[in-house]
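Note that one protein chain of the assembly has been removed; the remaining protein chains are unaltered in position.
Our next item is subunit A:
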Amino acid sequence: MSALAHIGGSPSGTSTTAAPEPTKRGGMAAYLLLLPGLIWLLVFFVAPLVQLATVSLQSQFPGYPGYYYRNVDFGNYGRAIVEYWPHFVRSLLFAGLATFFAFVLAYPLAYAMAFKAGKWRGVMMICVIAPFFTSFILRTIAWRQILSDEGPVVSVLNFLHVLPGGHITETWVAVVAGLTYNFLPFMVLPIYASLERADPKIIEAGGDLYANGFTTFRTVTLPMSMPGVLAGTLLTFIPAAGDYVNAELLGSDISTKMVGNGIESQFFKVLGGYPIAAALSFTLMAVILALVFLYVRRYGTEELL
């Protein structure tokens, strides 16, 4: 972002004050290399963001639902939050749960891949990545089949009489399960990368210093993998909080909808919902940005930032 601030703040140079040309060729080359990326960001990130911001402040054209005029109406944000705060709570809660479960599943897997897999490492890696060969939507629809009332999971649970309500789809359990599954690779890969990079000699040194296996793990291995854990939790939590597909396909109509579903509905289904949809999008971005900022400040490591 500092580079962008630099652009915005730079004065439009007049012909009288010649800007000092960079003397080192290297400096110029670096900026030229940055240029495609910056243009990309401007066209596909900054410009849509500006557009979204103006939409979020528009007002309904009186007497013509579905039409707007340009305005600075911050009330849209108030209305969006009043109406959709339960969706925000659910988004953060479900994303948090999914991140937790993904971590619990991913860490042993990454650990096994890094230290125990031996010749099976390549196969395990393919198994982690293989789901990406199929569309995200199709995989989620497949989960509907797996969890369907006459499918194996629900049949067994119902046979044991442990399932209140008698079904899993259309409950928050299905939504969290779907989120966990869909973002699991994003947790596994960074943790694996940081564990794989770890110097085994340091871990052996833990044993040499009479620490038992658990203590070595707690004081040596886990801290060494923290950059991977941090990256993994961010890569899982951020898209999961903004996800709309899992709640749409696996969730029910009232109690499991997330913010993404609210935005979709305001944008597509409600006549005159554009400003609310835009305000919701901005609020979601702000909330996630704030949470990520706090999280990284609290647990961040030098290596990540």
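FYI, a residue touches a chain if its C-beta (ideal position, glycine included) is under 8 Å from a C-beta of that chain, and two chains touch if they have at least 3 such contacts; residues count from 1.
Here, contacts and distances are computed from a predicted model.
Tell me the UniProt protein name of the chain this structure doesn't show, selecting from "Anti-sigma regulatory factor", "Glutamyl-tRNA(Gln) amidotransferase subunit A", "Spermidine/putrescine ABC transporter substrate-binding protein" or "His-Xaa-Ser system protein HxsD".
So the chain that does not appear here would be "Spermidine/putrescine ABC transporter substrate-binding protein", according to UniProt.
Any idea which of A:67, A:85, A:120 or A:293 touches the chain not displayed?
A:67
With the missing chain put back, which residues of subunit A would touch it? List them for me.
7-8, 10-13, 15, 19, 21, 28, 31-32, 35, 38-39, 42-43, 46-47, 50-51, 54-55, 58, 61, 63-70, 83, 141, 144-145, 148-151, 165-167, 169-170, 252-255, 257, 261-262, 264-273
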